[in-house]
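What you see is the complex with one protein chain gone and the rest in place.
We just call them A, B and C in the order they show up, numbering each chain from 1.
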Amino acid sequence: MHLIQEEVNFKAVVQNIYKDVKDIEDKGELASYIPELARIDSKNFGVHISTMDHSNFGVGNCYDKFSIQSIAKVLSLIMAYKILGKKIWERVDVEPSGNAFNSLVQLEAENGIPRNPFINAGALVISDILLSELEHPKEEFLAFVRDIANQPEIDYSSKIAASEKKVGYRNIALCNYIKSLGNIKNEPEDVLDFYFNLCSLEMNCMELSQLFLFLANNGCRISDQHPILTEQQSKRINALMQTCGFYDESGEFAFRVGLPGKSGVGGGIVAVHPDRYAIAVWSPKLNKKGNSYKGMKFLEAFTTESKQSIF
Amino acid sequence: MHLIQEEVNFKAVVQNIYKDVKDIEDKGELASYIPELARIDSKNFGVHISTMDHSNFGVGNCYDKFSIQSIAKVLSLIMAYKILGKKIWERVDVEPSGNAFNSLVQLEAENGIPRNPFINAGALVISDILLSELEHPKEEFLAFVRDIANQPEIDYSSKIAASEKKVGYRNIALCNYIKSLGNIKNEPEDVLDFYFNLCSLEMNCMELSQLFLFLANNGCRISDQHPILTEQQSKRINALMQTCGFYDESGEFAFRVGLPGKSGVGGGIVAVHPDRYAIAVWSPKLNKKGNSYKGMKFLEAFTTESKQSIF
Amino acid sequence: MHLIQEEVNFKAVVQNIYKDVKDIEDKGELASYIPELARIDSKNFGVHISTMDHSNFGVGNCYDKFSIQSIAKVLSLIMAYKILGKKIWERVDVEPSGNAFNSLVQLEAENGIPRNPFINAGALVISDILLSELEHPKEEFLAFVRDIANQPEIDYSSKIAASEKKVGYRNIALCNYIKSLGNIKNEPEDVLDFYFNLCSLEMNCMELSQLFLFLANNGCRISDQHPILTEQQSKRINALMQTCGFYDESGEFAFRVGLPGKSGVGGGIVAVHPDRYAIAVWSPKLNKKGNSYKGMKFLEAFTTESKQSIF
Partner (left out) sequence: MHLIQEEVNFKAVVQNIYKDVKDIEDKGELASYIPELARIDSKNFGVHISTMDHSNFGVGNCYDKFSIQSIAKVLSLIMAYKILGKKIWERVDVEPSGNAFNSLVQLEAENGIPRNPFINAGALVISDILLSELEHPKEEFLAFVRDIANQPEIDYSSKIAASEKKVGYRNIALCNYIKSLGNIKNEPEDVLDFYFNLCSLEMNCMELSQLFLFLANNGCRISDQHPILTEQQSKRINALMQTCGFYDESGEFAFRVGLPGKSGVGGGIVAVHPDRYAIAVWSPKLNKKGNSYKGMKFLEAFTTESKQSIF
């Protein structure tokens, strides 16, 4: 049975679904909280798939850069996890968080330990860890990302970072609050600076799918089988993306798409099918839960048609 | 690679791990909140696996009945879902809930719609639905469960139900609270009576693994390919068990075991590997998150050794 | 200066303000959650004042009975306080509660100890205390109330009590929740039965102002100087009414009226000026915070005109 699945013609499936989803009405809205994101052309729509057997296929705006935003939280987690190993879980938990609404109460009740590394509280703690562990945090983190992706021109957008910093009152609040609870070791200002830069990373769908492919390959970069993470660690990242990757829509995504993945408010989504492929989608308008409207539609149709859900 | 997985000798793997886990120190504690559960012999330890290719294998106390408790929430959800279809999601959401601590605030903020059907609030709403839809709720639900499992002697334990009722103040509170918010239609007393009975169902590991096998088979009972749920519905139940099946340890379970599953405070756990098998484990002592201590250890070792995680 | 205050002609002030307030538009709404209260003639408006120098004066519907509802929480507190003394504060706190919204979270965080005896949680704990301390709780409590007021015909309304019981899901939830936290000793059903009866007490403005006058008299009934409470205890009740007597409008009442007092959703308000008088007002329509719309207007004008605020 699995043999049959391997033979799916990804190229054809991607092409067909791309065409279908391109034509449906986009009921989403552009992220408006920072001007830089609100200015994007909402018609952009790109998809790129990279498979374990070295085939690559992209369509639409798959080579156009966009702000990966929260998808970067997976990258910082990977780097911190690689450095600290299991000790990282003393600083951040691995459980779904329920809704944002209660997150501050939860932090107080649980001594500043965020529920998982993908809510903002968790990503701030991970940023704090990298700040403590790296000599030149921004440079070393960027080098790390470029290295996994084999893409030396991946970079931060200083414009986006500055724009977020200007209106990032809630993140400033969160970071200072966790500091007051003892789970941020550096100065909040420095942690936030690193965090806003992190979220400003710009990549395209091709780069994203190639970067994340190592998570489909037990933690090893596909080009040279170089281990980025151990097999166990790679499984952990996938489990986390499965249960916590889509804000308040993680359960819905698990059902509709059935793959570990992560979304960002820039409209990007990346998903991983262990042992098979990584796929990245970009369409800037977001549904009410903050995930790309067309991106969700595409991935749902894609896993349904290719029978590639893990469930 | 997948060919290799199909050839796993489940019998040998189960036997070996059972032997290993049986000997480790049980650091769990018996559920103490109702006397009936606290009286169980904590040495009990059973495992049973049922696979898609009709093989069955059990070890230890796999034929001894135990109180399945919250595992029954999956069964009531299945029945209500079969009856109402998608409309069921107007009454209960499908997202992980974060911790119990905030659940009452969440209910108020979200108009009495529980976060998912596996937290108590959600299971009470599902019970309310069945009460409205069935003429003889207890009888019809029991018949439904017996029918899926092909086990006509599965039954409620009136002793356990009565015992829970006596000390179930928090559930009484929850049910009346949701009633005040408008998402319980019947009298709370009747809903609670049905709910306490539901949780008192007694089954053994063999019955559980055979019952849940239809979720590995796209919703069809394996013995006769009779559809219990549609393929889509079956996928939904698996996604829900994956993201919400283990209270505050769902994320940890997703990582350690990597399968959809559900646990109960009676010490039972059932897990499903789509397209492959269903497995049930029973060991009464619970870890701090309320899941069977040895059950978790067994399943973790089992999916690691058999390389059967979905991640 | 205080000499001047003593010489206020209460009768004239009451009459004038009554006339003024009678004519203003009543922007309140009848309590609608129980049919019995929604059926009241909303035109009712009565006032009665009883002073330390034995003068009594009433106007409007001051001799018509109404459901005193939450005002009864002061009476049950007084009886429990008289019996237990200071030990009562181990079961209930004396601090304002903030809003209802968080009350359930607060209870969990503080081990089932309600913030004060006038929120429902607190009144349920007080009811539980009386149930434990009295042999015939309903009868003895009623006798106690009749005795303070010198009004042997004060009585419960079984109609109102039954009506509340039927829709009292939130109170049932609350009582069972506190029971689960260990701060209710009797069966919730019995506590609730007593509580619903308590709130169903019917009195008129004359009876209310005469009953509460002992709190202006250092705890002694004015007719015979019989001590109901000690001077210290009486001061405590007044302080509690000052800080917690008007739900989410206690601060506003402290400012506008400046007297200790207590309101009920039946539209009654009673207020006490230590060393001077007790005054009761009744007008059934409630403002958005659940306090009598015209009652608040009357008392504000009354204390302003008579310069009788404690501030």
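The rule we apply is simple: contacts are C-beta pairs under 8 Å (C-beta built on N, C-alpha and C of every residue); 3 or more make two chains touch, one makes a residue touch a chain.
Since we're looking at a predicted model, the values are computed, not measured.
Q: For the chain omitted from this view, which of the shown chains does it touch?
A: When the entire complex is considered, the left-out chain reaches A, C.
Q: Out of C:Val8, C:Ile40, C:Val94 or C:Leu181, which is the one that touches the chain we can't see?
A: Of these options, the touching residue for the absent chain is C:Val94.
Q: Have a look at C:Ser250, C:Ser263 or C:Ser283 and name the one touching the chain we're not showing.
A: Among C:Ser250, C:Ser263 or C:Ser283, only C:Ser250 touches the chain that is not shown.
Q: Suppose we count only contacts with the excluded chain; which residues of chain A make the list?
A: On the side of chain A, residues 101-102, 104-105, 108, 169-170, 172-177, 179-180, 188 touch the unshown chain.
Q: What is the set of chain C residues that contact the non-displayed chain in the whole complex?
A: 1-3, 6, 93-99, 101-102, 105-106, 109, 115-116, 235-236, 238-240, 242-244, 248-252, 254-255, 258, 260, 274-275, 309-311
The criterion applied here is as follows: only the chains that are shown with their structure count from here on.
Q: Count how many hops through touching chains it takes, at the least, to reach chain C starting from chain A.
A: Counted as steps through touching chains, the separation is 2.
Q: Suppose a student superposes the Cα atoms of chain A on chain B; what rotation angle should they report, nearest 5 degrees?
A: 180
Q: Using mean Cα positions as chain centres, tell me which chain lies farthest from chain C.
A: Result for max centroid distance from chain C is chain A.
Q: Do chain B and chain C face each other with the same patch, meaning over half of the contact numbers show up on both, or with different patches?
A: same
Q: Compute per-chain Cα centres, compare each with the mean of all protein Cα atoms, and return the closest chain.
A: Answer for the innermost chain: B.
Q: State, to the nearest whole Å, the distance from the C-alpha centre of chain A to the C-alpha centre of chain C.
A: Computed from C-alpha means, the inter-chain centre distance equals 57 Å.
Q: In chain C, which residues are in touch with two or more of the other chains?
A: Where chain C meets two or more other chains at a single residue, that happens at 105.
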